[in-house]
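Yeah, one chain of the complex is gone here, protein chain that is, but the others are all in their spots.
Think of it as A and B in the order they're written, each chain with its own count starting at 1.
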Amino acid sequence: MSIEARNISKSFGAFRALRDVSLKVGDGELVALLGPSGSGKTTLLRIIAGLEEADPDPASAILFHGENVTESRAGQRRVGFVFQHYALFRNMTVFDNIAFGLRVRPRRLRPKESEIRKKVEELLHLIHLRELAPRFPSQLSGGQRQRVALARALAIEPRVLLLDEPFGALDAKVRHGLRRWLRRLHDEIHITSLLVTHDQEEALEVADRVVVMRDGCIEQQGTPEEVYHHPNSEFVMDFMGHVNLFHGRIESGKAVFGSLVLDHAGAAVADGHGARLFVRPFDLDISRHPNGAPSMKARVTRVQSAGAQVRIELSSESGETMHVEMPHSRFRERTVAPKDDVYVTLLDSRVFLEEQANGGKVS
Amino acid sequence: MRALRFKHSSVLPGFGLTMGLAVLYLSLIVLIPLSGLFLKTATITWHHFWAIVLNPRALASYRLTFGAALVGAAVNAIFGFIVAWSLVRYHFPGRRILDAAVDLPFALPTAVSGIALTALYAPNGWIGRLLAPYGIKTAFSPLGVAIAMTFIGLPFVVRTLQPAIEDLDAGMEEAASTLGASRFQTFRQVIFPFILPAAITGFAMAFARALGEYGSVIFISGNMPMRTEISSLLIVAKLEQFDYAGATAIAVVILVVSFVLLLTINLTQWWFSRRLGRSRA
Partner (left out) sequence: MKANRVARSDPRWLRAVLISVTILFLGLFLFLPLLTVFLEALRKGVGAYFASFADPDARSAILLTLLTAAIAVPANLVFGLMASWAIAKFEFKGKNLLITLIDLPFAVSPVIAGLVYVLMFGAQGWIGPWLEAHHVQIIFAVPGIVLATVFVTFPFIARELIPLMQEQDTDDEYAAISLGASGWQTFRRVTLPNVKWALLYGVILCNARAMGEFGAVSVVSGHIRGLTDTMPLHVEILYNEYNFVAAFAVASLLALLALVTLIAKTVLESRLESGEQANEAVAMEMVHEY
């Protein structure tokens, strides 16, 4: 059951939440819609679910497996929707919550109570909460509630599963656990799923494909690999994780950042054109002596142990701060200490040209 | 600053003064006079008490007062819900004005509403005139009393329901919608259970207020003993005859019922808040 959203725009008063967005989710894929708040990801999800209406436009449509469902109400689309704050029916037990979707079906389509019972028990087994069936939502923990919410959504055998920041309201440990559990569930039942999140770690860990959104548009989409290691814009790179930023300029076809000179293979620009260097902390290495690779001099200001990694803070010649991360083992080999002067080499980096004065972007 | 045994000491001054004066004022104005009422009750023998309270004229007044108050509260429960729902969920011209107007029975002196309602529903009034040909007596009849009691209880139901409707969890409604429930099913299973406590509270408050109402009712009711005399009027009638004991006995009946109603309100709220949980689940 594939999902296709075509030319979706949505404005709330003067605020444009979505600008002519088109998206495809393949059958059985788990796609993450990733972006900061205000990027439009939740709005897009809700429009796909039928909880909001897109701005009228003859070209815009929502299709499930080719079938146009734009005119259908939420209940008719057979989507499983999981809310950030669970939205469980507080006046019903866990069992009744899960059974709800089946019980409200019109008489002709409603299964017998015994069948409903069987189905609910299967789902309870799937989410490992069989003993909690007679409890009320107020008696469950956050993680348990969200699992019930998921089971409730799955009970109606939805064509697609839509999740709106499902783990946002939970604390870190529970979040990590549920993430892995969701991924395993998806591997088991292969339901087409669209997950909205602002947590890039979550998107990278769980999804088959990541769609990065910003200000109502899609910035980039691809596999987690692609989006993380080959970001096509500053925004994506910065959003996907920690990054060091250096300012420099282009001269004679090379990108110059202080004492660091890199080949620049992009479009030809005039000398002096501004450039920005983005490097991930673990794509930097430090050594006491130059080893031939392009490097810049810096002084170690602080060394911090952060779990499995060591985080080193340095100050470059021009006074810019940079962070390097490496495993403990490598750090011990380097034998550096605070106040040492070292050479910082790049293992991988991206150079982006600054936008032109008239606002155009040169890539 | 007194360090009283029941108070945690505080940095702020003035506790002794403010507490003392406040309690003094409370006692003088409220507590002592009210206890005067109970002391008086104590001086009435049981036998005498039941004779007054079960007197046919008293019984007739209870039937009328309680019956009409019940009808008024019930009408308010139904229509008050419709009003509250429309004011909260829908946008239509004049909504703001109507919303403010709901408090009118609260703000308008009871004598004013009393004569206004009578003017409207008397046989030669605008509405009374329309219904008279059908033999419906809207003034000087129990129906008139019920109408006045509906008027007086209106704000209680609407104002109690409005916050409850506003607080409805949008997520639950949307969840029900995605799961395929029709609007009616959603209302019955997901919305109604959550506004029920407010509805009960509003009903009880409207009922309690109508029981003790005087000014709005005595003009339209006609005040015929045994037929259209409400209990509050009976109390006044007895006072005018200096039958303090009689007035006190009837007053006690009304007070006890009001107290039971208040208790019901609090119990309902407590029970429901336990079942449904206070905040988002």
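Note that in this section contacts are C-beta pairs under 8 Å (C-beta built on N, C-alpha and C of every residue); 3 or more make two chains touch, one makes a residue touch a chain.
Keep in mind that this is a model prediction, so the values were computed, not measured.
S.K.: Spell out, residue by residue, where the missing chain touches chain B.
M.R.: Residues of chain B in touch with the missing chain: 4, 6-8, 10-15, 17-19, 21-23, 25-26, 29-34, 36-37, 39-40, 79, 82-83, 85-87, 89-90, 92, 94, 98, 100-105, 107-117, 119-120, 125-127, 150-151, 154, 170, 173-174, 177-178, 183, 208, 211-215, 219, 232, 235-236, 239, 242, 244, 247-248, 251, 254-255, 258-259, 262.
The definition used in the following text is that only the chains that are shown with their structure count from here on.
S.K.: Provide the C-alpha centroid distance between chain A and chain B, rounded to the nearest whole angstrom.
M.R.: Between these chains, centre-to-centre, one finds 55 Å.
S.K.: Along chain B, where are the residues that touch chain A in the complex?
M.R.: These residues of chain B touch chain A: 169, 171-172, 174-182, 185, 189-190, 193-194, 275-277, 280-281.
S.K.: Can you tell me which positions in chain A touch chain B when the two form their complex?
M.R.: These residues of chain A touch chain B: 49-51, 73-81, 83, 85-92, 100-101, 104-105, 136-138, 145, 149, 152-153, 155-156.
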